[in-house]
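See below for the structure under consideration.
One chain of protein is taken out of this complex; the other chains stay put.
== chain A ==
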Amino acid sequence: MDSLICYLPNKVNIYEFDWLFLTQPPKRYWEETENTDQRRPEEEQGTAVQNQNKSTVKERSLKRKNGESLEKKDPFSGEAPIPHKQLQKFQRGEKYKVPAGARQRLKEAIISSEAMSELAQKQAARYDLLLPEDAGFLEGDEDEDTNTISQDDIADAADITSGSKVYVIAFSLYLLKKLQIQKNVFVCNRHLLVGGKKGHVACIDWQSKDLMCEMNVMETVNDVKWLHTEAMFAVAQKRWLYIYDSKGLELHCVKKFNDVLRMQFLPYHFLLATASATGFLQYLDVSVGKEIAAICTKMGRLDVMSQNPHNAVIHLGHPNGTISLWSPNQKEPLVKILCHRGAVRSLTVDKTGTYMVTSGLDRKLKVYDIRAFKPLHSCFLPAGASCLSLSQRGLLSAATGDIVQVYQNVLGSSPVSKPYMAHRLQGQIWGLAYCPFEDVLGIGHGEGFTSMIVPGAGEPNFDALDTNPFRSSKQRQEWEVKALLEKVQPELIGLDPGQLSKVDQASFEQRHKEHVEALGFDPLAKDKFKPKTKKKGRSSAGAIEKRKRKVAHEDQRDKIRQTVQERTERDKEQKEKSNEKKNLGNKSTLDRFRK
């Protein structure tokens, strides 16, 4: 076991840094200059002028000492070159060239915007340097599979803080009769929320292992979810949806949401999406406490649910093997994909919204590219996967019976061969959740809760403006206000999150139609024809009818005329064609020589 290299770079722990450097120091920009060397002379020309002032100081001192070194130049003059790969990472769309013959104003607008976007891209690439942490990995000896390495060995090899992350909470000992199965696990930064099938709910600080609250709701708990902060969580109980605070105080009982089986929280929209046993998909705006949408899916019991973090679309798995994608703005599924021949058991979507992993009763594990809605590859799991979870770095954990298998490089074109890690637990596994920014996987199973170290699972670099795992309560409060101000409206949820930046191409008619739909009447509609009353017996019923008939169906008449005209033209063409064909058919072979 001494040759085992276990490496858990956790940018979170500063103590681990020196240990990290032993194996591989983080890459610095000058290490990647090989491929940028060719570009250097060009850049130098550009930057030489700017940095003349800087360089002269150095040069002068050199020259004064020995006259020969007049030609010497600063080897690192100018800005540090940015590797092409890094630049590409931050590219947003194609560069637009100024069309020939464009007007001056247009030219200026395009040029300035292009310059700005280029600057943004360059700066972002340059600042990428500030994310030096690398994800860890597990490396076995020669002829040693990494999946045979046990958690104890990893804990021993890793540093103390990382090792301490492996623990088991045996709830069954604590609440022997009431709690049998840990049904759901949900992790919010460093806080763990556990709900038992028999009504046991507990919040635990992940790292300090402090118990924040523990209670029994005396009802079946179907699902638990943290809301936007660790101060509140939602529990889907047997009948209604409840919201508690972190001390276990009941804040709300939302009776509009009944028989909820699964929940998903969309953090940027402040929406709690719930899927119920009655086939309803409901959205609750937790910032204002309003039901945004209630969609009857007509798909039966909804007990498989996931969200696409990229575009906030809800994925539902159905017993007929299909997966449907929903937004609160449409009453019908955006997309319906037939994934499995049996019922869908579990599904998960990766962080970038590119891949979806599903498992079904047909014991297949399928990876889909949900941009193209095409399966990339599928593999056969002997026991089938009851639970799936993707980590921030794309490690897939699948619960097969009482074994948790972790797969690497699932999200790609190559099929999965063997698991990266495996861990056996007591009893059936009911819930899996990765801890964000940590290399830890939380597993809820029949005997309680177990955490498992999975090197390379967590994203090593976090954005403190977005989610800071170390934020203080003050910071949390400020973040909350900011997040509420920046809340994304539910209307913007759709398959393409970039839709907003596109021009609405719909024709005037379409727009008008929507306007009519919104208003309930047509503001531009023509009034019905009312014939004037005329004297001297000319307003008799017959005459009025005659006059009415003159203008009746005018629009339709036009259309009819048009279609008739089109049809006659088409017929003519067809006739001509057939004539030609006939002629061709009548032609003798020697006709070809005729001119």
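Keep this in mind: a contact is a pair of C-beta atoms (placed from the backbone, for glycine too) under 8 Å apart; a residue touches a chain by one contact, two chains touch by 3 or more; residues count from 1.
Keep this in mind: contacts and distances are computed from a predicted model.
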item: Per UniProt record, name of the chain withheld from view ["U3 small nucleolar RNA-associated protein 14 homolog A-like", "Diamine acetyltransferase 1", "Phosphatidylinositol glycan anchor biosynthesis, class T" or "Sodium/potassium-transporting ATPase subunit beta"]; value: "U3 small nucleolar RNA-associated protein 14 homolog A-like"
item: Which of A:G163, A:P319, A:G394 or A:P469 contacts the chain that the document leaves out; value: A:P319
item: Hidden partner chain, touching residue among A:D210, A:E491 or A:E580; value: A:E491
item: Touch criterion as defined above, residue of A:N409, A:Q475 or A:Q499 at the omitted chain; value: A:Q499
item: Among A:L251, A:A277 or A:V335, residue touching the chain not depicted; value: A:V335
item: Absent-chain interface as seen on chain A, which is shown; value: 52-53, 56, 59-60, 63-64, 92-96, 99, 102-103, 105-106, 108-110, 112-114, 116-117, 119-121, 123-124, 126-127, 319-322, 327, 329-330, 332-343, 361-363, 373-374, 382-384, 401-403, 428, 465-466, 489, 491-492, 494, 499-506, 510-511, 514, 517, 556, 559-560, 563, 584, 589-590, 592
